[in-house]
Each structure stands twice: as structure tokens, then as C-alpha cells.
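For reference, the structure I am asking about is given below.
Of the protein chains in this complex, all but one are displayed in their positions.
And now, subunit A:
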Amino acid sequence: MLIFVLKRLASTIPVVLIAITACFFILRLAPGGPFDQERALPPEVLANLRAYYHLDDSLIVQYFRYLGRLAVLDLGPSFVTKDFTVARQIAIGLPYTLILGGSAFLLAIVGGIVAGIYGALYHNRSADWLIGAVAMTGLVVPNFLVAPILQLVFGVRLGWLPVGGWGDGGPRFLLLPVIVLALPHIARISRLMRGSLIETMNSNFIKTATAKGIGRRRVVLRHALRPALTPVVSYLGPAAGYLLTGSIVVEQIFGIPGIGRYFINAALNRDYGMVLGTVIFYMALIVVLNLLVDLAYAWLDPKVRQR
């Protein structure tokens, strides 16, 4: 098992390196630099700044310096938030993103699976259609539209919930952003779950179980659910990735200081270190998530374990 994990991790190293290299050079190819702005700087001041951040060395030197620092987990300085290093900013933003993304992930799984089971059990009846309709709405309406609507209704009009901000990080502040973030994933998971469960319920071993006189609830929960979960689980890896990167819009609209928004802002600001830092961080995260999904497969499906 340990060997399997280590092997999987080792196989990602070249991919990660290529990605870092590509990202490093593509960023530098983009026109405009971190110090191009509305107020042009005198050339001498610009030179001072470039020297300060070692941007006046050749690109290759800069590249190897970056790799050297990366080896000791130093992600370098940020040009934009100068009082914090990139690593510290990620460290500060990460808990917010994790709490937000993690809550949305849990909500998506629980909500999606429950809705999917209901959809499957009552399939082609009105409950199923209702769930299907709500799910489709959640899927097609983009979150930058859902978020303002929820803010206007529950925050501005009714005044039940805060419109934005992290506050004390309590459920009142989390509720709206988590719902907005989870909505499309609830929808997708419920569709996957429904389809898969309907198929499983028609398979022979379930018919056998039913024929033996096992109650419906037990058939579903003990026998059908586990095999039916496989497509859902394979969706969870990418979903977790989407949830953590997809929080960009939600973090902006709700004013939550997570790392999602760095992604866009840093790229627009040509904050090279910050872009690379977030890319590397997300890469590491997605590698780990994929690994977890593989392990979950093995648990769910004995056929995978034997391989």
C-alpha cells in the first residue's frame, strides 16, 4: 500500500517540474511587467526595483534561482503585497479556502447523494422531476449570478444573513458562500448518483437480495449503495479541485480572503512569484486529491484492489 502511494507520488514529479517550468517562462513571455502602471516610473527607479527583486538577471539565472529556493520551500516575495512572502500569504489564505471549499464539498456530497437516492427510488415520479429540475437550475445558472441574487434576497431585503465578509467565520457568514459554491456540484452528484443507482437496482444481485426478502431500505443502503457510488467517487477528485479553484468568484463576491482570488489578481498584476506559488500549491493539492480518489476506489471496488 505504502509502495503504491510512493510510486504514485514519484510519477508526478516530472509533470510538476514541467508545469513549473512552463508556467515560469510563459509568465515572462506575457507582455507588461509587474511595474507597468498608470504612473510610469523613471527608468532609474524602475532599475532600482528590478535590481531589488533580481529581475535584472537573465531569465535562466532567475529560473534556477527560483528552483533552488523552491527546493527549500521558499516561494519568494510578492510584488503586490510586499509585507508578506508568497508562502505566508498562501498560509494565511489557505484556512479560509479550506473551510469554505471543505464545507461546500461536504454539502455537495451529502446533498447530492441524498437527492440522487431519492431521485432513483422515486424515479419518473414527481419527486424525481422536481429534484431534476432544481439540479438542472443549479447546474446551468452560473455562480456569479446566483451569489448576487442570494445576497440581495437574504442579505439586503430580508436582512437574515450577512451579505459578505468572513466575520467570526461562523455559520451565518458561511451559509451563502457555501451554498453558492456547492450548488452545481450537488446537481451533478445527484444526477450521477441517480443514474448509477437506478442501474444497480436493476442488476441481478439486487433482485436476488430482494427475492430473499430483505427490506427495501436495507437493500438500498447495504447492497446497492456501495457499488453505485463508483461514478460519484471518480467525480469527487476533480470536484474537489473545482471547489478549491472555483472559489475564486465566490471569494471575490463574498469578500473572503482565501487563496482563490490570488489566482486571478496575481496573474493580472504580473506578480510572478504569487502566480507560480498558487499554481504549485494547486498542483500539489490536485495530486494529493487524485491519490485519495484512487485509494477510495480500492476500498469501494475489490477488482481495483486486486490489480
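A few notes on this one:
Rule of thumb we're sticking to: contacts are C-beta pairs under 8 Å (C-beta built on N, C-alpha and C of every residue); 3 or more make two chains touch, one makes a residue touch a chain; residues count from 1.
In this text, contacts and distances are computed from a predicted model.
The UniProt record for the undisplayed chain lists the protein name "Peptide ABC transporter substrate-binding protein", from the options "DNA polymerase V", "Aspartyl/glutamyl-tRNA(Asn/Gln) amidotransferase subunit C", "Lipase (Class 3)" or "Peptide ABC transporter substrate-binding protein".
In the complete complex, the residue from A:148, A:195 or A:241 that touches the missing chain is A:148.
Across the entire complex, the residue among A:230, A:252 or A:290 in touch with the chain not shown is A:252. Listed by residue number, the positions of subunit A touching the unshown chain are 30-45, 48-49, 51-53, 73, 80-84, 87-95, 147-148, 151-152, 155-156, 159, 162-166, 168-169, 252-258, 261-262, 265, 268-270.
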